[in-house]
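Right, chain A next:
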Amino acid sequence: MLEKIILIVALFSVTLLIATYLTLAERKVAAWLQDRIGPDRAGPWGLLQPLADAGKMFFKEDFIPTNADKWLFIIGPGIAMFTALLTGSVIPWGPDLEVFGTTVELQVANVDVGILFIMGIVSIGVYGIMIGGWASNNKFSLFGAIRASSQMISYELAMGISIITIVMMSGSLNLRDIVEDQHGFNWYVWKQPLCFIVFFVCAMAECNRAPFDLPECESELIGGYHTEYGSMKLGFYLFAEYINMFISCAVISAVFFGGYNFPGMDNFSGNTLAVLGTLVFFGKTFFFIFVFMWIRWTLPRFRYDQLMHLGWKKLIPIALVNMLVTGVVIAALSGWFSGEKPKTAEPMQTKVKTEQPDKRLSMNTNTH
Partner candidate 1 sequence: MGKVEVVNGVETFNGEGFQLAMLDKVIAAARANSVWPLPFATSCCGIEYMATMGTNYDVARFGMERMSFSPRQADLLIVAGTISKKLAPILKQVYEQMAEPKWVLSVGACASSGGIFDTYSVLQGIDRVIPVDVYVPGCPPRPEQIIEGIMNVHRLVKHESLRRRYSDEYKHLLTKYNLNEDE
Partner candidate 2 sequence: MSNPITSELLLQRLQERFGEAILQHESPYDLLTVEVTPSSAHAIVKWLKEDNELALSFLTLLGAVHYPDQTGREMAVVYHLHSLVHNVRLRLKAFLPIEDPSIATITDIYVGANWQERETFDFYGVKFVGHPNLVRILNEDSMDYHPMRKEYQLEDATREDKDDRFFGR
């Protein structure tokens, strides 16, 4: 139990720290892409910049607009922050660690439906934005909130379908199983590049990152849902955004890029492997965070209706077809069409079952 608490605290602080410094990283990356320097006057190389921002926001006047719904206005950022922090708990951050003879799993909760848990929590996260935007009693905020909710719902679908494809291949909803399945260099991205692209795009949309940052797009909606927010409440929203980005990138690297697996990992074992694996995992995550930022500072953003078009008319069909093809291939490989009975034992059985999404859902709710 103690190790879990330690892990939770560690994860909590690491997530917060990373999110804090992601704000700096974003500004630095933007600056480098634009031939600039970025913040460099707060501490050496601007390293204290996030702390300065946080310090300032803590001591800024806490403002609630007169016509706003007070409680919802306060709850909004809270929900966003809470849900963002929650998702990190099911991600397997590394191989098992041996400490004083006990085996420590570098994962707060090894939930069997880990991937469903993430998707569920992320979809609660949109309530934070929606409530905040609605409660502000500002039209721009409301527009942001509406955009956010419809965008999240649309992209969650394509995201879910692409995840199903991966689940079909791995035969499990457990994130650790999925990661373990990609041992060495056997990553899912090689088998499912299309699925990866769909998932990646959806992840960007879920995080409200440009080119999908419609809920807060500066040039149209001023600040979108957080137009009326100042001080630390705004800080919570910005924080939540960066935590979401961090978690999304972690999920991407776990699901598609083998998590803590890396080529040549068999040469190591024990704690060395655990540490190396964790480092590799964080390395991959940071790479994707960089890609997120890189894309943000390169591309123009979509228009609201085009975003919907992309989601419903392109990504979902692509994901569906991809899923069907994958299903057929899996079926063919396991001998469905050759008239034989499936030879392989248990894992394949589940794979076959997961072909139908409805069944899978009901099955898993039953087990829990």
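For anyone wondering why these and not others, all candidates are chains of the complex that A comes from, given by their letters.
Following the convention adopted for this analysis, a residue touches a chain if its C-beta (ideal position, glycine included) is under 8 Å from a C-beta of that chain, and two chains touch if they have at least 3 such contacts; residues count from 1.
Only a predicted model underlies this, so the values are computations on that prediction, with no experimental measurement involved.
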Practice item. Could you check which of 1 or 2 is in contact with chain A in this complex? Key: 1
Revision key, fill the gap. Residue set of chain A touching candidate 1 in the complex reads 27, 30-31, 34-42, 46, 48-49, 51-57, 59-63, 218, 222-223, 226-231, 234
